[in-house]
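What you see is part of a larger complex, with each chain still in position.
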Amino acid sequence: MKATAELQVIPVGSGVSVREEIEQVVKVLREHALKVEPHASGTNLEGELDAVLTATAAVHESLHDGGAVRLISILKLDTRGDKSPSLKDKEL
Amino acid sequence: MKATAELQVIPVGSGVSVREEIEQVVKVLREHALKVEPHASGTNLEGELDAVLTATAAVHESLHDGGAVRLISILKLDTRGDKSPSLKDKEL
Amino acid sequence: MKATAELQVIPVGSGVSVREEIEQVVKVLREHALKVEPHASGTNLEGELDAVLTATAAVHESLHDGGAVRLISILKLDTRGDKSPSLKDKEL
């Protein structure tokens, strides 16, 4: 099943600037079979739903391995039964 | 890795009342090895991160199989590197 | 216009435990004309949409006044044109 998605990862208990962690988030997402489009409030994703979920787990593992104490993520998922969703179709 | 989570599934393009779909969401979540606590804005979850993600995929599959045309989900994930998170600890 | 809502406030750059800030969030929400139901992933709200939004702004102001350096909030809003939404109706 194909999905479009948005992942925002919020490191809690690190410093107030989290740029380094966000760069790591995008780096890990790009290692998966996904279209990856970072923006100011998260990263838009397109690909198989399983790939989106696997990539999300990999992001949490990678950041905790790198020392993150606590991570709160907001993952939006959009799937359709009638056709294959795409980021392109969702742009105005 | 253990996680607490919240899943809200929004069926789009079905009727305005989505109670039947939400009951199906909770039913599918309960088939997984998770603590499952439904509330008015979603369902709180506790368990292995992988189980949370597998259950989320199973929910989308089950609802599309049941005829849902489009599903938008909001999944909040909370993981910690220093200790095992629990819903109990997050209550006031 | 009446709304049901859920507010989760995430203090970033404070310590890893944010219990004190969350207690302050709920305290400020209770000073407004809203039904307030805290749970493990946020606080469910019911009342006028304007009251929900005013309370959300008051929470950000109060926590920054108390020293919070950065706050990320996730606010879910649910409004209806056909009837008055309630938290009660959204429970299973």
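Per-chain residue numbering starts at 1, and chain names A, B and C are given in the order in which the chains are listed.
Here is the rule we use: a contact is a pair of C-beta atoms (placed from the backbone, for glycine too) under 8 Å apart; a residue touches a chain by one contact, two chains touch by 3 or more.
As the structure is a prediction and not an experimental result, all values here were calculated from the model.
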Practice prompt. May I ask how many copies the whole complex comprises, since the file places only 3 of them?
Written response: 4
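Here is the rule we go by: only the chains that are shown with their structure count from here on.
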Worksheet item: How far is the middle of subunit B from the middle of subunit C, if each middle is the mean of its Cα atoms, in Å?
Response: 21
Discussion item. With centres defined as the mean C-alpha position, give me the subunit A-subunit C separation in Å.
Written reply: 25
Practice prompt. Just give me the whole-number Å value for how far the CA centre of subunit A lies from that of subunit B.
Written response: 18
Response to the item:
Shared-interface residues of subunit A (touching two or more other chains) are 69-70, 72, 74
Worksheet item: Inside the complex, what are the residues of subunit A that reach subunit C?
Response: 10-18, 69-70, 72, 74
Item to complete: Would you tell me which residues of subunit B are touching subunit A in their complex?
Response: 1, 3, 49-50, 53-54, 56-57, 60-61, 64, 67-82
Item to complete: Going by the contact rule at the top, pick out the subunit B residues touching subunit C in the complex.
Response: 4-6, 8, 16, 19, 22-23, 26, 37-42, 44, 74, 76, 78, 80, 82, 87-88, 90-92
